[in-house]
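The complex appears here minus one protein chain, its other protein chains still in place.
Let's look at subunit A:
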């Protein structure tokens, strides 16, 4: 799966949880889920579960804790998909 496709799917997943739409308009690798998109930490759990379903992968606690930006999420998804 291309990076672009991963990012496109990720953007669709996060959209319902985003509170700051400017952040969504400028969706890129260094976009921070909490600060730029204002997704609260409880909803970030829902994002992660939606990512698991969308990409058919399992995300462990350590990966979850390291998932602060869109780029972090993309790397984790790529790593899990290649396993």
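Heads up, the rule we're going with is that a residue touches a chain if its C-beta (ideal position, glycine included) is under 8 Å from a C-beta of that chain, and two chains touch if they have at least 3 such contacts; residues count from 1.
By definition in this document, contacts and distances are computed from a predicted model.
S.K.: Just to verify: the chain that's not displayed, which of "Thioredoxin domain-containing protein", "Extracellular solute-binding protein", "3-hydroxyacyl-[acyl-carrier-protein] dehydratase" or "Cytochrome c-type biogenesis protein" does UniProt list as its protein name?
M.R.: Its UniProt record gives the name "3-hydroxyacyl-[acyl-carrier-protein] dehydratase".
S.K.: Taking the full complex into account, find the residue in A:21, A:34, A:64 or A:81 that is in contact with the omitted chain.
M.R.: In the complete complex, the chain left out is touched by residue A:64.
S.K.: Among A:1, A:21, A:49 or A:81, which one is in touch with the chain left out?
M.R.: Among A:1, A:21, A:49 or A:81, only A:49 touches the chain that is not shown.
S.K.: Touching the absent chain: which residues on subunit A qualify?
M.R.: Missing-chain contacts on subunit A: residues 40-43, 45-46, 48-49, 61, 64.
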